[in-house]
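Only one protein chain is missing from this complex, and each of the others stays in its spot.
Order as written gives the chain letters A, B and C; numbering starts at 1 within each chain.
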Amino acid sequence: MDNIRVVYYEEPDFESPILVEGLPGVGNVGKLAAEHLVEQIKAVKFADIYSKFFPPQVLLDDEGVIRLVSNSLYYSKGEGKRPDIIFLTGDYQGLTPEGQYELSDFVLNLAKEWKVNLIFTLGGYGIGKMIEKPRVLGAATDSQLVEEMKGKGVVFSKGEPGSGIVGASGLLLGMGKIEGVKAVCLMGETSGYFVDPKGAEAVLRVLASILSVEIDFKELESKAEQIDLITSKLKEIETPQEPKREDLGYIG
Amino acid sequence: MDNIRVVYYEEPDFESPILVEGLPGVGNVGKLAAEHLVEQIKAVKFADIYSKFFPPQVLLDDEGVIRLVSNSLYYSKGEGKRPDIIFLTGDYQGLTPEGQYELSDFVLNLAKEWKVNLIFTLGGYGIGKMIEKPRVLGAATDSQLVEEMKGKGVVFSKGEPGSGIVGASGLLLGMGKIEGVKAVCLMGETSGYFVDPKGAEAVLRVLASILSVEIDFKELESKAEQIDLITSKLKEIETPQEPKREDLGYIG
Amino acid sequence: MDNIRVVYYEEPDFESPILVEGLPGVGNVGKLAAEHLVEQIKAVKFADIYSKFFPPQVLLDDEGVIRLVSNSLYYSKGEGKRPDIIFLTGDYQGLTPEGQYELSDFVLNLAKEWKVNLIFTLGGYGIGKMIEKPRVLGAATDSQLVEEMKGKGVVFSKGEPGSGIVGASGLLLGMGKIEGVKAVCLMGETSGYFVDPKGAEAVLRVLASILSVEIDFKELESKAEQIDLITSKLKEIETPQEPKREDLGYIG
Partner (left out) sequence: MDNIRVVYYEEPDFESPILVEGLPGVGNVGKLAAEHLVEQIKAVKFADIYSKFFPPQVLLDDEGVIRLVSNSLYYSKGEGKRPDIIFLTGDYQGLTPEGQYELSDFVLNLAKEWKVNLIFTLGGYGIGKMIEKPRVLGAATDSQLVEEMKGKGVVFSKGEPGSGIVGASGLLLGMGKIEGVKAVCLMGETSGYFVDPKGAEAVLRVLASILSVEIDFKELESKAEQIDLITSKLKEIETPQEPKREDLGYIG
């Protein structure tokens, strides 16, 4: 069998599209952001990607009907200043380094076929503590893109992230650069302890401005409030008069 | 060498056969159920599947004669309302995600050759505690099958199993759906701590009714009684007047 | 690069040769036995097998000259009742299940080219405690071989080893059986805690009688005495008047 298999439901034409990747990762920031944008601009699924680099697993819907774990491709045709946008999101990233490389190579080949103009990869930047106003850090395939992104409020901070970027959000840039495909990574700050809608919102506000998209953030904000509620409850438990070692267990 | 190799002892013809998969897994429910059904309807082995995705191991019979670990295929020709049935059971599932995908793809290709009408995959649903009357939960490749199965006493419960289905019992559905092969997964509730003949019996009672097979459950019931005996003894040890933390160690 | 590569120093002709495998394993029994026999009958190395399934490692001789880790093939032409014998021994077994299968498949293909009459695989049977007179347990590809081996003092004991045989000593039998190559596994009982020359001697005494080879066991016996000395010293330390938990650490 093939390592990777795409099933197309439609094969749309694109004009200099933008590719936005948001797969599971730190705080699930990238996936949350990409999925919220897909919903907001009513992007349409046109393909599913299956691979033996994903876990051997099916997921169930509420009825009991299964689907194989996958990555999915959505598109939204441009309007006015808003360009054609293609989205890559999904259940998992590749399980092994080889799988990561093969999957990113596969996506890059599609991107070249579609004559993608620019790739945005979305992710979280785990800082190990709760944060009120997450910054959006950036990385790019060339210094001109760095300058452009600075103008959009993206923070480029020497030594952050110090260990580079691991996974699809990094590889699409790294392999893209070799192939001559321009790409930017936007990383929302996040504690990394929870699924983090606040980090996703920060990333989306920057991306929305770049792509000339109007986004309603209510849903993300309400998710963020729920998380805040949970974490503040946890804080209360954590700081009784006589703190105990066990109370910190949830961080582990 | 090939990743997967089949040795045929016979190449029977089938008429719209049903494929029943029962490989090792949670509580060994699927394997127990499939093997009991193979014995009850005197199904005949017609092929062995060997693979480098299985452990590098041989097993010994009582005499000292070895055989390489394998999966095996059995068949039973239909009679009256009972359809032709093919069984897939064996010593192991694939050791890696890639192995899992390759083996399920291999079986699905055989299923398409044989024009298999419907696949049943049998497994256990681990709930982490002992259970008196295990339910049989279901999952299926489409909603019509879900409805049919509900009519047979299969339980479809929103959010169960929450993490989906991992391994061959899931993949044959997930990959089958893509290939246009209909499939149902039947999961017997089980603690997951022991090999569980009670879960296997629950699954088989549902399957027997669907396939119009008469099954004698004495052997499974006697196995279940032995397990009950062991667990009740363990309970006694576990609940002395002054319970100690160490007594729970067997769960670990 | 090829997964497996052989470098031949000589390509001898064989007449219905016997293949003897002794690679590292439990108590290193198989490797010790095969290497001792190679020395005793002055077998000649005729090939080295290299593979990416072995660790990426070189070993140094006393001078500082390196060699890549390998398996090696030796031969000894027959004389009188003693048949032609080919030996497979080496530094490592394959690191992964796939590597194990590929390497055994490779050796079996050579065995078929050489028209090998019978394969003996040598190994240890770990029983978790020190043993004075190790038995030699057996396993074989067919029941006639089992009977022949019983006549040579090999023990076939129902349920031993209960978990089958893992690694090259098992696979050469398991895959050999499928390919129509006859094979026997001889397992010397061993604690499994130490390199065990006593287990190796037991295995060799049986094999020597089968192959009509005269063997001087002095060297193995002297190695065994050294190990006995060490273990009896450890016993002294282990059983002082007030035993401490730490004293048992060497078993771990």
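As a working rule, contacts are C-beta pairs under 8 Å (C-beta built on N, C-alpha and C of every residue); 3 or more make two chains touch, one makes a residue touch a chain.
All values derive from a computational prediction rather than experimental measurement.
Contacts of the undrawn chain with the visible chains, over the full complex, involve A, C. Residue A:Pro161 is the one among A:Pro56, A:Pro161 or A:Pro197 that touches the chain missing from this view. Of the residues in subunit C, those that touch the hidden partner chain are 1, 7, 50, 52-60, 62-69, 95.
Although one chain is not displayed, subunit A still touches it through residues 94, 97-98, 100-102, 104-105, 138-143, 146, 156-159, 161, 164-168, 170-171, 173-175, 177-178, 185.
Here is the rule we go by: only the chains that are shown with their structure count from here on.
Interface note: subunit A and subunit B, two copies of one sequence, contact each other through mostly non-matching residue numbers (shared numbers fall below half of all numbers used).
Centroids of subunit A and subunit C (each the mean of its C-alpha atoms) stand 53 Å apart.
Chain contacts: subunit C has no residue touching two or more partner chains.
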